[in-house]
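Below: one structure in structure tokens.
Note that this complex is displayed minus one protein chain, with the remaining chains in position.
Naming follows writing order (A, B, C, D, E and F), and every chain is counted from residue 1.
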Amino acid sequence: MLKPILRPGKEESMSNLKHFTNGIIKENPTFVLVLGTCPVLAITTTGFNGFGMGMATAMVLVLSNIFISILKNYIPDKVRIAVFITIIATCVSVVELVMKAFTPDLYKALGIFIPLIVVNCLVLGRAEAFAQKKGVFASALDGLGMGIGFTISLTLISIVREILGNGSFFTIPIIPAGAHPMLLFILPPGAFLTFGLLFAVMNALKRKFKI
Amino acid sequence: MDYIKIIILAIIVNNIILSQFLGICSFLGVTGKVSTAIGMGAAVTFVISMGNAITHLIQTYILIPYHIEFLQTITFIFVVAFLVQIVEIIVKKSVPTLYQALGIYLPLITTNCATLAVALLAVQNHYNLVQSVVYAIAIGIGYTLAMVLMAGIREQMEINGYPKGMRGFPMTLVIGSLLAMAFMGFSGLVK
Amino acid sequence: MNSIILYAVLAMCAIGIVAAIILYIVAQKFKVIEDPRIDEVVEILPGAHCGGCGFPGCRSLAETIVKRGSLENLNCPVGGKKVMGEIAAVLGLVAEEKEPMIAVVRCSGSKSNAPVKVQYEGASSCSFLNQLNAGESGCPFGCLGQGDCVTVCKFDAISIDPVSGLPVVDNDKCVACGACVKACPRQIIEIRYKGKKDRRIYVSCVNKEKGAIARKNCSVACIGCGKCVKVCPSEAITLENNLAYIDFEKCKLCRKCVKECPTGAITELNFPVSKEMTKVTSEIEA
Amino acid sequence: MTVSGSPHIYGDQTVKKIMWGVVIATLPAMLVSVWYFGIGAITTTAVAVLTCVIAEYLMRRYLLNEEHPDVSDGSAIITGMLLSFNVPSSLPWWQTMLGSIFAIGVAKISFGGLGRNLFNPALVGRVFLLISFPVNMTTWPVPLSNRWVLVDALTGPTPLGQLKEGLANGETIAALKVHLPSYQDMFMGQIGGSLGEVSAIAILIGGLYMLYRGIISWHIPVAYLTTVAVFSGILYLINPAHYIDPLFHLLAGGLMLGAFFMATDMVTSPMSHKGMLVFGLGCGLLTVMIRNWGAYPEGVSFAILIMNAFVPLINKGFKPKRFGEVTNG
Amino acid sequence: MKTFKLGGIHPEENKISAQQPIEIVPIPQTVYIPVSQHLGAPAKPIVEKGDLVKTGQLIAKGDGFISANVHSSVSGKVVKVDEVVDYSGYRRQSIIIESDGDEWVETIDRTPDLKRECALEPKAIVDKINEMGIVGMGGATFPSHVKLSVPQGKKAEYLIINGVECEPYLTSDYRLMLERGREIMVGITILMKGLKVDKAMVGIENNKPDAVRLMKDLSSEFKGITVHALRVKYPQGAEKQLIKALVNREVPSGKLPIEVGCVVQNVGTAFAVYEAVQKNKPLFERIVTVSGKTVKKPSNLLARVGTSINDLIVVAGGLPEDTGKVISGGPMMGRALSNTGAPITKGTSGILVMSEKESKRKKTMNCIRCGRCLNVCAMGLEPFLLANLSENQSWEEAEAEHILDCMECGSCQYTCPSGRPLLDYIRVGKNKVAQIIRTRKN
Amino acid sequence: MESTLKNMILSLSLISMAMAAGLGYVYVLTKGPIEEADKAKEVSAVTEVLPHFDNDPIKQKKEIEGLTFYPATNGGQLVGCAVKTYTTKGFSGRFDLMVGFKPDGTIHKVVVLEQKETPGLGAKMNDPKFRDQFMGKNLATYKLKVKKDGGDVDAISAATISSRAFCDGIQKAYDLYMKNFVKSNSMASVKADSTAGKGGKHE
Partner (left out) sequence: MDEVSHMGVVEKVEGDKATVRITSFSACSACKSKEFCTMSEMKEKFVEVQLKENQEVKDGDNVNVVIAQKQGDMAVILAYAIPIIIFIGLLIGATALHTSELMAGIIALAGIGAYFLILRLFKNKIEGKFMFYIK
């Protein structure tokens, strides 16, 4: 098999800062890459959940990126994916156990979506596209950037849904008693709708500011 | 009666895509054409029903007896990943043309979180082996239903045209929202 | 406690071995043929999937490039020199020097030059109007103005000027993919050299009728008088079927023919303003 | 002189005429609702129609970037009318407004406006309200009470709500029948319910008018109503203690309104006659299922919305028979 | 009463010229005779500038199997053989003759007597029809001798005579049936003989009861001919629909009527055949309806091929002030003209003048998916879909949706409440798809 | 690295083993805290629904017919009993409650432990407005049914199903509590039983 040729292109010359910000805006996992959409829809019912899920994913991303970039030279190509999965699954399990121990309420709220981080294409995608090729520090930054990007979008969607659907902001009620929030927004249709409309807005902004 | 309950719940009331939000990536990604959606749906159904049987056995005969349930995530994902590979080999070995006709959908399944989730949910719900498999098949049917509906709608949208600003994901998501809304009519169908 | 760790390690070890073996078998059964360089090339390509290169998508071009191992006769019109250079660098090949090209609309039958004789009502489709009728001005060769070329352009590079009713090509956006050329039912659009400083000279007419007849419908039609052919020092102009044609590979942009043309059928673009500017040019610029 | 392709003459139906025809057809039900619910009916309808029209204008102007949006085609008016027909007359005005904006914005404009939407806007609006504001959406003023005064009206149940509640409490149909309104009241409309759905006769008049004018074809209403009658009839025969008779189902709730005004929306229903029959059949089955076994007492809105989702598939699967498709034997 | 099943519409009939007897148009000074007045290859001119010709003399010879001879319609001098702007603004090769009177070729029998018996063999009949340049008068101008030459392996059972005239306004076939019924009947027997069939059916829509009655009476004098009244419905005149209505057979998609044992000819064609075979008269004149709500004197005119359309309109009272559109043919299928100076041809069945107001199209809106177009399409197609596919340039899908089955009857566009240019786009699509299929075959 | 069989097996199994070991270690580390977290939750719920006590009710918990009872004493005196109860009649199936009873069967307080009801509807059962209406009520006199069904409970608006289920959960706890802990007060228990029987028929 031919070795991939490293192109003296954009990525190589990217500064560490760029690695970091890349995931937040230019390759935002949710609004640009559209990866790992299940949690984006499922758990964004309160700001805390969104934020917690984002952070959990970020932890896994950073951890797995670090491990993979450390081990990258000892992995035969053919078992690459299998090893990645092992590593990622382990990181996820670790995060799972830690959350169970120290943030049990959040763990309950996120439920099955914590173990499902394993299949979030984002994590594997970063392993493949980045950690496999780059150094430990850059990989960690990349994971962190992506994780933060993911967290920001999750939190954003959660906030919108929580305010519209529950009338509260991070569980603090913000609409006067007696007024009704629009329940739809914390129910399944609201998840799709909020994401869809925010997506359209993002696209419009992107077009306007030519990002 | 129990089985009917599991089936109706899994197909419509708690539709995996429209009310549980699993497998959304494929719902957004591979619903461009009805034929694709059917192929993907069938492949997913097949893999998750096999997968559920195997994970159920692993759970009851290995993980629980040795108290290593914390390996659940790792073992299950391996089961799914390798099941896909093996099915691919088997189909290819037995009838290559068959494999050519639909082999493409298999690899996509591994990164579909529905596959892993169904295995985990079946364990969480304490289903026995048969229930677990029936559940998986029903989930698969519900998955296919949602996929096909979406694909039909998107095909029509392509012909009709729709606003530029909504092109791609936003439109798909709004349609998903209205579908989910319609499906809420099924809530409470089985108690 | 430790027994749990032991079991876990044993279980995972077993899984690891099984996995490795299965993967090994899989790897043996399905040899990977994909050349990784294809992906590299795809990544460089602009991803417009416009088909301007003659292949059904960017990936197809990438495959062909890698397979052939040379860039001869292969060109991505969208990415142009820069992209082809990058690909050449990656693959260690030489990129062909390609003059930049652009689409040119060879008709000046604007609403004032070729007045509307019959009103057309119906689908905005040049293809259909062409089937139905000679067009609103009556010129059976001229632009129909329904914008088939506009619809097919993936780059928003061509638009119908509301005043003249003719298509105008945007200098910066057009990548010379040629989609409009194929779409025009009257073969009015041509891909020509973009020219130094975007300067171009061309006969802006494709009417093959005899002069007098052509002039009946359009005041700036080429009447095939041949004056330009005589005056051209580079032998770039040919006359066939009552129609002059300037070969862009030979044309030196000397502007002699422009002054010579009695009807103003020869258009010059982006030259410094001179007194003799024909009204056509000014209109197209407008 | 003009040139254009053939044909050179046109039939006299236009979108505008069709839409205004529907508006006329809604008038009987409108008048009846004003009679029964008084000022609430008037304000709710006015708010819904105005909001829909204004929302449509603004969104088409600024979201779809149309130079001169023409809202006189009447479709937004119908959406407003039918949305208001589908809510209780006591719904707070701001909720009516939100529902209208949702209906026009999400279900219509985001798809590209008239003709491009796949789900019935008025129903989307209604379901949005039902899900978002379940309390207000299930509080039904009693007809003929407090019609012209602005105080909180007396509230009472809808026949279907009464039925569901009673069955949930383990009562039998026979026992429930005592409290349920008479069929005559249900036919005339003296029952609780959304403001436009109560009177079967008023809707029938409107429906027949639309049939007469050729605005709708008979296929969907007939298939829909027949399916409901047959399916609920079968259930009734199986267990009359638990399932009520088909006539009740036909007259109760929004079935008539749905069958004549909402399922027939040409934009969101199949195109071929065969497809329409299938569509009506599906609506009927789902309605009876949801009414009998679902959480909601009423299933018409959901049934139609769910079938809306199937329309593209129905269109694909039930094409008209092509001329010359079968070779002569 | 018989009719076809699928689809169909009922446009306003407007047969305002129905009661006008056929009137002869004076011979024009100059005639422009296009060499391509039929479907198929253009004929080759065999005269040159300066030649003297007589009325009925062959001036251009059919070139190839599907082509037809062209004869002079006046006597006089050939001025030029050149390209002349036709009704659509394109230039077509034509023979321009300056008339100097009306001297007919001697072999033509100019007596008005009916000649019933025909002694010719079938083969000779077909040859005669070929020689006389007979083409279908129903609009498609398909060379009639080709239709009569039944391909090997196929057998004709019925001759179907198309007297439907379902287009609004047009009355030329109707007048012809009323005034030349007997000749038509003889023409039919000749066609039957040429085709070697013993059954002929004449289909006439029931909005022409007198024609039905007359033809029924006449048919009793001839063996094997039956006349049928049909329920009024457009496009009954289309051959596949007519066959369905009369013999209840469906011509399979993409196939010719002969597939179900039928050959369809227009009543005008039957009359032309009569004249050609019995009277030796080539096809150089025809009946043209000139009509329209603003036309002073709607008429049915017998005019020479090559007479300019303007001349006919003058006979009918002149071009009204507020003319918006002039159409050659009927309002459903006819073509709008951009040049009224163009000549009439063998296929011109009517000239329709429309006022400015009438000629405006409906405002186009989004398709509201009402399904009306699909329910009126007599071919069972989905016009909205075909038009959309064509607009989106999805040619392959359009082909799969049988775009080529469309007969361009215009019913869909007529009914569309959104005023969508359905047929415009379908035509684009048909053209492109046919082109693609052609290149695929090569 | 070369993809030979040996290499593949070695690297994959070694990495798997290492990962398993690491994970196992984390598991062992977190096992304690996880159990504590679980227990803390139990404790806080029990504490919340009971009046002041000084024993460790968790230690004395008893399971009877699927419900868990946590008797609480203050200075050796029985001050109440927390009951972890559940119902399967919720809109989305099962949910769990913790009910605190005083020795005479009066409800001290109710909290919701775990529920999947619809946010904004059934989930409002955790609002004080709803759940606090049960404080101090004795089921011997208080009709534990929603008003619609002729009882005294103000249902959550538009969530009658959840409200009924809530009552069902409390009723279950009360019946078992009375049967097993308050044998002396037979009158109350008989009464409670009869209402429960009726309710059962209705459902």
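Simple rule for what comes next: contacts are C-beta pairs under 8 Å (C-beta built on N, C-alpha and C of every residue); 3 or more make two chains touch, one makes a residue touch a chain.
This structure is a prediction, so every number in the text was calculated from the model and none was measured.
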Candidates B:10, B:63, B:118 or B:134 - the one touching the absent chain: B:134
In the whole complex, not just what's shown, which of C:55, C:193 or C:271 touches the removed chain? C:55
Even though one chain is not shown, chain B touches it at residues 25, 29-30, 32-33, 35-36, 38-40, 42-43, 45-46, 49-50, 53-54, 56-57, 60-61, 81, 84, 88, 90-91, 93-108, 110-111, 128-130, 133-134, 137
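We take it that only the chains that are shown with their structure count from here on.
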Neighbouring chains shared between chain D and chain E, ordered by label: B, C
Any chance you could check whether B-E or A-D wins on number of contacting C-beta pairs? A-D
Based only on mean CA positions, could you tell me how far chain C sits from chain E in angstrom? 43
Between chain B and chain D, what is the gap in Å from one C-alpha centre to the other? 34
Among all residues of chain E, those touching at least two other chains are 88, 335-336, 338, 360-361, 367, 421, 424, 427
Going by residue number, chain A touches two or more other chains at 78-79, 82, 86, 89-90, 93, 97, 181, 183-184, 187, 189, 193, 200
Which pairs of chains touch, using the document's own definition: A-B, A-C, A-D, A-F, B-C, B-D, B-E, B-F, C-D, C-E, C-F, D-E, D-F
So in the complex, which bits of chain E are touching chain C? 88-91, 335-336, 338, 360-361, 391, 393, 421, 424-425, 427-428, 431-432
What residues of chain C sit close enough to touch chain E in their complex? 117-118, 121-123, 125, 127-128, 131-135, 138, 140, 152, 209
List the residues on chain F that touch chain C in their complex, please. 3, 5, 8-9, 11-17, 19-21, 23-25, 27-28
